[in-house]
Each structure stands twice: as structure tokens, then as C-alpha cells.
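Shown here: the complex without one of its protein chains, the others still in place.
Now for subunit A:
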Amino acid sequence: MSIDKDTAAKVAKLARIRIEDDALPGLAQEFNDILGFIEQLNEVDVEGIEPMTSVTPMRLKRREDVVTEGGMTDRVLSNAPDAREGFFAVPKVVE
């Protein structure tokens, strides 16, 4: 399976990373190098093997579905590039 320029562009779009057109062929080549390396996994017989979901056998703890910490809008917003009136601010989303 070989990745071409268009596939590289599509992946970049899905990842929300802007890649200039002239960088796409190089990127596609890097993907091919990495995926070529990953192809080795096809040699392994995985018939009947469960995909790992948890590396150590543990049961996730349950807790009451309640607010444990809250009421700190200022601290939550303190690192925002743009915050106004208690909200994160972003460019207009709805026309």
C-alpha cells in the first residue's frame, strides 16, 4: 500500500495540520517509509487473539457522578489565547 500526495493531503486535513503543497511529496515518502516498516505486522498470526485493551488487569473504579471540583472559571480561562466574559473565544463558527 503506497501513499500518494493526495492521501497525504487528506491525512493532513483530518489531523487539522496545514501542510503546504510543496511539502506533500516528501511527507508521503515519510509515511511510506514508516508504513513499510509497520507492514511487518502482517507476518504475525493473530488468529483468535484479542486486541489488548488494558495492559494490566484492572477494573476501573466507579465514583458518584457529581462535580468534584468546580467554580473556578477564571483559573480555567487563565491560559486561553482569547477569553471574553467567562468564555473561550474563537472565530465566528456559524454564518
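Operating definition for what follows: a contact is a pair of C-beta atoms (placed from the backbone, for glycine too) under 8 Å apart; a residue touches a chain by one contact, two chains touch by 3 or more; residues count from 1.
Quick note on the criterion: contacts and distances are computed from a predicted model.
Per its UniProt entry, the chain excluded from the display bears the name "Glutamyl-tRNA(Gln) amidotransferase subunit A", taken from "Hydrogenase expression/formation protein HypE", "High-affinity zinc uptake system membrane protein ZnuB", "Glutamyl-tRNA(Gln) amidotransferase subunit A" or "Cytochrome oxidase subunit III". Summarising the interface, subunit A meets the missing chain with residues 3, 8, 11-12, 14-19, 27, 30-31, 33-35, 37-44, 46, 49-56, 58, 60-61, 63, 72, 75-76, 78-82, 88, 90-93.
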